[in-house]
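A single protein chain has been omitted from the complex, and every remaining protein chain is retained in its original position.
So that you can tell them apart, the chains are marked A and B in the order they are listed, and the count of residues begins at 1 in each.
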Amino acid sequence: MCLAIPAEVIDLLPDEMARVSLDGILKTISVGLLDEVAVGDYVIVHVGHALARIDEVEAQRTLALLAEMGVAAEEGR
Amino acid sequence: MKHVGEYRDGALAQGIAAAIRAEADPMRSYRLMEFCGGHTHAIARYGLEDLLPPQVRMIHGPGCPVCVLPVGRIDAAIRLAASPEITLCTYGDLMRVPGSNGDSLLKAKAAGADIRMVYSTLDAVGIAEREPTREVVFFAIGFETTSPPTAMAIRLAAQSGLSNFSIFCNHVLTPAAIRAIVAGPEARRDGVKIDGFVGPAHVSTVIGADAYAFCATEFAKPVAIAGFEPLDVLQAVLMLVRQVNQGRHEIENQYIRAVTANGNRKAQALVAEMFEPREAFEWRGLGALPHSGLRLRPAWSRFDAETRFEIETVAAADHPGCACGAVLRGVKRPEECRLFGVACTPDSPIGACMVSSEGACAAQWSYGRFRSPAASVAAERVPA
């Protein structure tokens, strides 16, 4: 139900709408729930609406942490 | 897919799983509730239970809006849809939810009711625009993730001057349900002890991480907010294992790439402008919970199907053998229900937990039933 998926904003349209791409799948969604959106942003899309913007810096940090956790565990064996 | 594929990396998962196995104390138990159906689905879909040591047990929570919607509300929607002037728009998940007497929206549609599946609230508004002679009612359900899109639809309908669009509001609130799981009357009677919560992903993008502060301050329960991808879930489990080991109870945010402390203020403001909390709302399995559901404010009542069409909700009992309530509270595992897999399967569901693929019973039946009772080939092949 709370299914939502990150997609890249590729075009801003009138009336708070935007075109987004998920790996080449294109869809028109509403971005009216976000304060500001720019082309190139990744947004979380839920039932045709963008709910949140993805923070690239935090995403990189999370991925680094995930990699680190795994490596630490392997070394600890 | 960027921001998706990275979190489905099987090799990284093995590393995190090894860390969980190394750090989870075999002498204690870790009962972790994933609140959201989205997490339940990810755990089942990727077979994550096989990666966790036996002392870490995932308990499926009530965060599946289809599952917690009481029978009486489904009945009301079916009665509403029976009116010849009404077109009922609904998310697909609700079509097969059983109402009283074996009824469902799917059956009502077969009997001639105008019921249409939509994928976005905007589709429902579109139908109202294109078909001005129909009374279009959107069957609005869901947690805080889904209420802002409903609010957007109403705003759009208001701006377009539509007089034939309304919503049947069943939106519910996550914190109220978590409170009920920990300290509600049902939970006090038979509740399970929970050592920590895997906190909602997309609900949290809207309400923010700070909304769960009460879990730590009032109930001393650790929370790790997690994304819906499998690595997100594993990382959150590791965070919770560490909190339990260290005796901490904090609100940690694994899904920090999308969830801020305050959430989406614009979405919150829009919802607050249109909706107000009901004094109480009935939840399947949890009973009537105070301030747990939303209704439209009087200023927006022209969009409220409950006042427009005088919908009466008559409380209706669940099937007497159905253990959905206990399953939703984490008291029973799906396979402990006597109907599970016998009278109740995804093809002919009796309880709502068997309908949505996010329901605990459907997830267990569709993905996990090989684990019980006989040993399975796949399980045998999983590395220890």
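Everything below uses one rule, namely that contacts are C-beta pairs under 8 Å (C-beta built on N, C-alpha and C of every residue); 3 or more make two chains touch, one makes a residue touch a chain.
Rule of thumb we're sticking to: contacts and distances are computed from a predicted model.
Note on the omitted subunit: UniProt lists it as "Hydrogenase maturation protein HypE", one of the names in "Molecular chaperone IbpA, HSP20 family", "Sugar ABC transporter permease", "Chemotaxis protein CheA" or "Hydrogenase maturation protein HypE".
The absent chain, not drawn in this view, touches the displayed chains A, B throughout the complex.
When the missing chain is restored to the complex, the residue among B:R96, B:R284 or B:R333 that touches it is B:R96.
Of the residues in chain A, those that touch the hidden partner chain are 3, 5, 22-28, 45. Where chain B meets the missing chain, the touching residues are 1, 4, 8, 10, 13-14, 17, 44-51, 92, 95-96, 106, 117-119, 123, 230, 345-347, 357, 362, 365-371, 374, 376-379, 381-383.
Going forward, only the chains that are shown with their structure count from here on.
Distance between chain centres (mean CA atoms), chain A to chain B: 21 Å.
Interface residues of chain A facing chain B in the complex, by the touch rule stated above, are 1-6, 8, 22-23, 30, 32-35, 42, 44, 46-49, 51-56, 58-59, 61-63, 65-67, 69-74, 76-77.
Residues of chain B touching chain A in their complex: 1-4, 6-7, 11-12, 14-16, 18-19, 22, 36-38, 63-66, 91, 93, 119-123, 141-143, 145-146, 148-149, 152, 155, 200-203, 205-206, 228, 231, 235, 238, 254, 256-259, 264-267, 270, 356, 358.
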